Structures are given as C-alpha cells and as structure tokens.
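Written out below as structure tokens is the structure these notes cover.
The complex is shown incomplete by one protein chain, all other protein chains being positioned as in the whole.
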C-alpha cells in the first residue's frame, strides 16, 4: 500500500498529529485512533528510513497513542450514566486543542511580523566609542549575565572561576557579631554558624571572626583540647589577658 | 502656541526620538498638558503625510508614537542597506513567543508542556533578540526563571500593548486552518 507522507519539519509530536488530522479531514473530537496511530508510526518509520533522528518526544507520543488505542479496544463497561465512562482520548484531545491555539497565534504573529519588518525607523546613531551599546530601558538580565559570561570567557581560559553571589559581606557579618556581643557577654563558636546554611555564608562568617581577632576587637578562648570555643568582646582597657589567643 | 507651530514641534519630537515617544513625555517637554490636543496634532501630521503622499507615517506602537517609513518603500530602504533586516523568526521561535506573549509570566516547563517539545534553544534565541526577557523567579520549588515579552516584541509586531493581541481563537474547525485577520488595522 502506498502512503504519501510529505516529509516536513514538524515542531513536535503535537504538530505532527495536527497535521495528520487535518490531512485526513477527521473530527478532532472523535479521532479514529487506530488510523491516526498507524499514520503516525508510518511517518516515524519514514523518518528513520531516511536515517534521520527521531526526537525522543516523538517516541513518547507513539507510546501514548498505542496505549490509548489498546484502551479503546477494551470492552466498555455499561453504566447508567452515558457520559460517565472517560474517553481515553480525552487528555490527548485537550492537549492538541491547547497547542493548536498557540500554533495559530504563532502563525498570526509571523504574518504581522512580516508586515512590520517593512516599516523602518530612523537609523540609530552610532555609539561614539564604537562599542555595541544598550538602551537602558530595554536592558535585561540576560544582557547582564551574558556580559559577565563574556568577560569570564575572555579572561579565564584557565581553570574556571566561580562567581558566588555574596549575600552577605564580611563587613556586615562583623557588625552582626559585634551586635550580638553587645547583648551577650560571650558567644560559642558553633552558635555563630547556627543560622548559616550555605557554604559561602559560613566562609564569610569565619572570615569575619578572623578579621575581628586581627583587629583586636574580640578574643577567643578554648579551655581544653577540642572543648568549646568561646568568643568574648575585648575590653578597651588593654591587657591581653582574655585567654589564649588563637 | 499656534496650532501649526505646535504640530511642527510634535513632528520634530517624533523625528528626533529614537524610541516611541509617549504622550507623557511630550507633555513633559512641551509643558502642554492637553492630551486631546497632542493626539489631534499627531493625527494631523499623519493625515497630512498621507494626503500629500509622503513616504513617512506616524504609528502607535509599544506604548508610544513613532515616525516610521511606509511599508511600500521597504524595497528602497533595504537597497540602501540601512537596516540589516533582522533574520526571520523560525516557526518554533514564533510558537514559543506566542505562548509567552499570551501566558506570561511563564516558566520553561510550562511552555514545553504546551508545545510538547524541548524549547531551551529557542528561548535563548528569543532572549538574544530581545523579544523576551527574564521577569523573575517563580515561587515554587527550584525557583525557576519566568519569562515575559519585551517592548521590542511590541515594536517588532506593531502592537500598542499586550491587550492588542487578538484573543486566542478557541478551536473552530481544524480543517480550515482558520486565520483571523488582524493585520489590517494599525496599518493604514
């Protein structure tokens, strides 16, 4: 038997199904599933016979169609309510209808875009420095990250450089620790990290502590090996007898 | 200000403005707060251009007004290579764009659920062409990125704003891939 499947590029399995439905002039609400499944599989075979790749989503749809087909073959249990029995095709149909809406909208957009591509504004003045420049009003995050990415590409051919978003600066953390020490006489080392969930904030907190020690604003005491480490605010009056420095 | 002069002031502002100019902006510059008068002037300019057979027109687009060429002169502008005509959008790009325009803000997985195919590459293309942009992160697990369309989208398709998008046509008949005509207006 001969089938004339025109080899077209379909956007996806839904697109292909819509094409088959339209071509066969069948009612989308009452798809003859066996027939459509056969056509669908024929198409996939055709693609394969041409040694072209069949996308995974096409295969998933093939499986779905076969499953629906087999469910349709099951004897229908008689029920009082005529509408009660769910049509196995229902979900597929609603997906097709939903997709169709946007496919049509895309087509309309395309036509409209075509028309508007024939309307020209004045040429934009060149950036004096000759660098590609950006209008602030339509700058997007994409531009921002894209710019960063380009810097990184340009500069670090060597090992990748990681950029961490600093949610908290060392400076902020220093003030936070000092604030706590103004309320409490001492803090345990572990309590400093209780609310820190990410690696970077833990590192920041630790750096803040080191900085405080370096600046002589706090001192640290550990009374026994592996014992609890306590942090004290250093009293201005001098004298570094607050314990063993770290 | 006398009417003819006022009209010419607006004409000059439309001419020098790179982006569509809003009524608010015109009010701020001219210090004339009468919106009706400004609109009448804009309309007057456009009509005068039309009646006298000029190659220019004023269009309302992306929330403002802009002086642009008439479509029928496109061949000459293209010949002058003044504007590198942006390469046409692929069908998949148009599909993703349509989904985003109608459903924004929307995350990638939702777009893909509708289309039934991976849309990552297309989204990237649309971002690069400034037709869509990142509008935030969705407050669900994983905080996926949400997308929306840009002003550039409105300009590219000659839309005043999103409400000008035709309402999505509910399914009518699949055989006659019915097309609503919505190009005409706006395109005098």
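Letters A and B mark the chains as written, and numbering starts fresh at 1 in each.
Note that a contact is a pair of C-beta atoms (placed from the backbone, for glycine too) under 8 Å apart; a residue touches a chain by one contact, two chains touch by 3 or more.
Everything numeric here is computed off the predicted structure, so don't read it as measured data.
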Touch criterion as defined above, residue of B:13, B:117 or B:165 at the omitted chain: B:13
Hidden-chain contact residue, picked from the options A:153, A:179, A:194 or A:224: A:153
Touching the absent chain when the full complex is considered, from B:38, B:122 or B:165: B:122
Absent-chain interface as seen on subunit A, which is shown: 9, 120-127, 129, 131-137, 139-155, 161, 163-167, 169, 171, 211, 215
Missing-partner contacts on subunit B, residue numbers: 4-5, 8-9, 11-13, 15-18, 25, 28-30, 48, 52-56, 67, 69-70, 73, 76-77, 79-80, 82-83, 87-93, 108, 120-125, 127-128, 133-137, 145
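What we mean here is this: only the chains that are shown with their structure count from here on.
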Chain centre separation (subunit A, subunit B; CA means) in Å: 27
